[in-house]
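For this depiction, one protein chain was excluded, whereas all remaining protein chains were kept in their positions.
Each chain carries a letter (A, B and C) given by its place in the written order, and its residues are counted from 1.
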Amino acid sequence: MIKVGIIGGAGYTGGELLRILINHPEVEITFVNSKSQAGKPVYATHTDLLGDTELVFTDELHTNIDVAFLCSGHGESKKFLEANPAFKGISIIDLSTDYRDQSEGFVYGLAELQRDKIKGAKHIANPGCFATSIELALLPLASAGLIQDAIHISAVTGSTGAGQSLSATSHFSWRNNNISIYKAFTHQHLTEIGMTLNELQADFDQPINFIPYRGNFTRGIMANVYTKFEGTLAEAKELYKNYYANHPFTTVSDAAIDVKQVVNTNKCLIHLELHNGNLLISSIIDNLTKGASGQAVQNMNLIFGLPERTGLALKSVGF
Amino acid sequence: MIKVGIIGGAGYTGGELLRILINHPEVEITFVNSKSQAGKPVYATHTDLLGDTELVFTDELHTNIDVAFLCSGHGESKKFLEANPAFKGISIIDLSTDYRDQSEGFVYGLAELQRDKIKGAKHIANPGCFATSIELALLPLASAGLIQDAIHISAVTGSTGAGQSLSATSHFSWRNNNISIYKAFTHQHLTEIGMTLNELQADFDQPINFIPYRGNFTRGIMANVYTKFEGTLAEAKELYKNYYANHPFTTVSDAAIDVKQVVNTNKCLIHLELHNGNLLISSIIDNLTKGASGQAVQNMNLIFGLPERTGLALKSVGF
Amino acid sequence: MIKVGIIGGAGYTGGELLRILINHPEVEITFVNSKSQAGKPVYATHTDLLGDTELVFTDELHTNIDVAFLCSGHGESKKFLEANPAFKGISIIDLSTDYRDQSEGFVYGLAELQRDKIKGAKHIANPGCFATSIELALLPLASAGLIQDAIHISAVTGSTGAGQSLSATSHFSWRNNNISIYKAFTHQHLTEIGMTLNELQADFDQPINFIPYRGNFTRGIMANVYTKFEGTLAEAKELYKNYYANHPFTTVSDAAIDVKQVVNTNKCLIHLELHNGNLLISSIIDNLTKGASGQAVQNMNLIFGLPERTGLALKSVGF
Partner (left out) sequence: MIKVGIIGGAGYTGGELLRILINHPEVEITFVNSKSQAGKPVYATHTDLLGDTELVFTDELHTNIDVAFLCSGHGESKKFLEANPAFKGISIIDLSTDYRDQSEGFVYGLAELQRDKIKGAKHIANPGCFATSIELALLPLASAGLIQDAIHISAVTGSTGAGQSLSATSHFSWRNNNISIYKAFTHQHLTEIGMTLNELQADFDQPINFIPYRGNFTRGIMANVYTKFEGTLAEAKELYKNYYANHPFTTVSDAAIDVKQVVNTNKCLIHLELHNGNLLISSIIDNLTKGASGQAVQNMNLIFGLPERTGLALKSVGF
């Protein structure tokens, strides 16, 4: 059994990790750390876990674990490791942005990009949710060196992408039945997307125009990405199907897709269309699972030599 | 033209009042008071009013008006009138709970109960939203002295009923696709409902069992009310249709009803069924219009001798 | 491995069964029958299963299976068994209403009522969704003979309860942001609820007043049930906690509950309040899992001697 510690277990990604790990057949949760909720049962915060676990949040930290998941939010992971250097000696999977630049030996944890490198890594920087959906839409093209023009992206995210803090744009009366955009052309994930594409296509140097939408749903991201492509649709499909042939969570769909196909799963579905020389790649993930905690568990599985899908054959919600 | 001042114009009921009054043909808005937003345009807060009004919030108060609407929230109206006694000399329509016990000469502003009394009133206590929907379901029965057994009520409210404050139950990620209850058997509107029924049926002394639901929609209330009834369905319908014959906003529907029929209007629709001696009365209103600001304008119209529907022939949203 | 056949696999309950069974460690799906979709991949209909299964719908029937799930809808199960009498020799779990009267040797498959009887049964009538939520709210009271007055119920169901047929009330433009009731006092599940209560409390003979709501969400049922109760809240809690102590899917929550706590799980959560001699029991389930296909798998587990939770430790959706 893999002994796991969770740092920052009271937030959305911490909760999602707990939902997955309590049923993971090879995991034993050693502790769930939360400063704000210490002493309270986990189900007092993640109320859907009532009846599933008797775990209690603690403010203690232990290093007699095999892996620590850092779920405290952006900027907090660096602080945590500086304050607790003993943790550097154990496996770390960090869900924040702090090490996505692969600094300090961290490996960017996108299995579809660099599975072997992850298998041998000690410290993983788990990708961002928008970044995951967009990178999975572009990896095959980049791997073939075929991104030769500007990339145009619109993508819609569920509200859980913004975490559990209360704000004007997370108020139900505002967000219900509404649609809006934010951080157009400037979203912070553009950095990691550019870095990832350069890993596969060193000469990539095109603008990435990205319009992120706030969707009026809770879970899921749909990204629609297009760029110039000189081949046929059949060639594009072959490229994508070959690229993902050995990746269990990412599948090319011949039929059109909608985001609920992947909600509550660790899957990514991709659909391709070709229009007037533009290859349109649609990509859907669940932002909390494949876009965060599910992918983190996928990375843990790889590090510890487990089959990639262990504990991640999740029942989709369907509706 | 009726000169209007609004106190507490930056909240939900203040905004709804502004949406109605800027198009009211007999009204001139003299000032909109808001401590928190003073100096800013009204459309900076109520962003849907951009292009419709150049009004600016002020922290000043003026008594050279014909009527003041108090929209500052429960407990604030009493404080306001104590701090600003000069306002007692002008017409007041209070949207809080502060005077719904008809204390200090305030008249309970439910036109379907006591239109004539409202016409002659100076100070109006505007009914609560749940109270309005439930009272309109029961007034005809009470007027005939026919409530002789316990009353059972379930009712679902939109999120705007809880105002604009941020809370766990107003967070989109929680409330979307969710349903829950609160304050079962203890909701604060039970007091005014009981008082109102006693106005029409002095011997009424039955329990009112009320289960309020938090709906995952923004506007509207549906109340379903049942109690023992000894007559036929035809007799019940006749009683209700007669009672509301001269009330322009409340209509008995022979067909089943759903809450979107009245959203964005000042209407109440009522539907009756009879099952095994239980009369089931369904009642729908928009909590922000008929349940708050629309009814407040209806009361203003009555006070100033205008036709009751003036400025209130609102286009429903339909969908 | 248990060899499974599914009859009527293209509908909502068939799809939900497939979502659960493809990950069930003790099950092998022998065939999925669908007249309308024969020859097409299962993922063409249940599109969220793309990447998870290569099963194909068939119009053939085979009896070399251990258990058949009948998912063809109300009235169809009887027809099926009459047309295919060979199936009577194997285990049957019927998701329709056809045998919920326990006729022809069928056993009503509510484990919390009669687990031992189910363990020894060959043919199971799986309970209805509203019935499940309401019966779980009342079983402990009935087991103690304590239902001595009328029962008052309001309950809200997600849209999937109405199946996949298109109708005016399943149109998104109508149902979104809407609320309404249907079949008040006359819902067809009242029969099985009455029968079930009589199994535990033979003298039960009180009216059950039931107002079903159409909720504007997809999955889940919240039932709120009250009746007279002479004890204390502590006594009621003890009664309920004792009753469900050995039932892994039903848990009493001390905190208030909301339906998303159980969506995508086979769980039922129950919350109790006492007001003026009325015991209010709130009960939440997912209508498609605990209210249909999950409960069907629970029954299969019991028949075949598996631990009750096998294949049913489902990750909740949470949001």
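Some notes on this structure:
Operating definition for what follows: contacts are C-beta pairs under 8 Å (C-beta built on N, C-alpha and C of every residue); 3 or more make two chains touch, one makes a residue touch a chain.
Note that this is a predicted model, so its numbers are computed, not measured.
Here the missing chain is touched by one residue of C:204, C:217 or C:243, and it is C:217. Summary of contacts with the chain left out: across C:58, C:177 or C:209, the touching residue is C:177. The residue from A:110, A:156 or A:252 that touches the chain not shown here is A:156.
The omitted chain makes contact with subunit C at the following residues, 12, 159-160, 164, 166-167, 170-177, 216-218.
The missing chain lies against subunit A, touching residues 152, 154, 156, 173-174, 176-182, 184-186, 207, 209, 211, 213, 215-220, 222, 224, 226, 256-260, 263, 273, 275-276, 278, 280, 282, 319. In the full complex, subunit B contacts the hidden chain through residues 12, 15-16, 19-20, 23, 44, 46-52, 158-160, 176-177, 218-219, 248-249, 251, 253, 255, 257-258, 260-265, 267, 269, 288, 313-319.
The rule we apply is simple: only the chains that are shown with their structure count from here on.
Closest chain to the protein centre (all Cα atoms averaged), using per-chain Cα means: C. Look at the contact of subunit A with subunit C and you find the same residues on each copy: over half of the numbers used there are shared. Simply put, subunit B must spin 180° to overlay its Cα atoms on subunit C, rounded in steps of 5.
When every chain is reduced to the mean of its CA atoms, the largest separation from subunit A belongs to B. In this assembly, the C-alpha centroid of subunit A lies 46 Å from the C-alpha centroid of subunit B.
If you average the Cα atoms of subunit B and of subunit C, the two centres end up 39 Å apart.
Multi-chain contact residues of subunit B (touching two or more other chains) are listed as 173-174, 176-177, 216-218.
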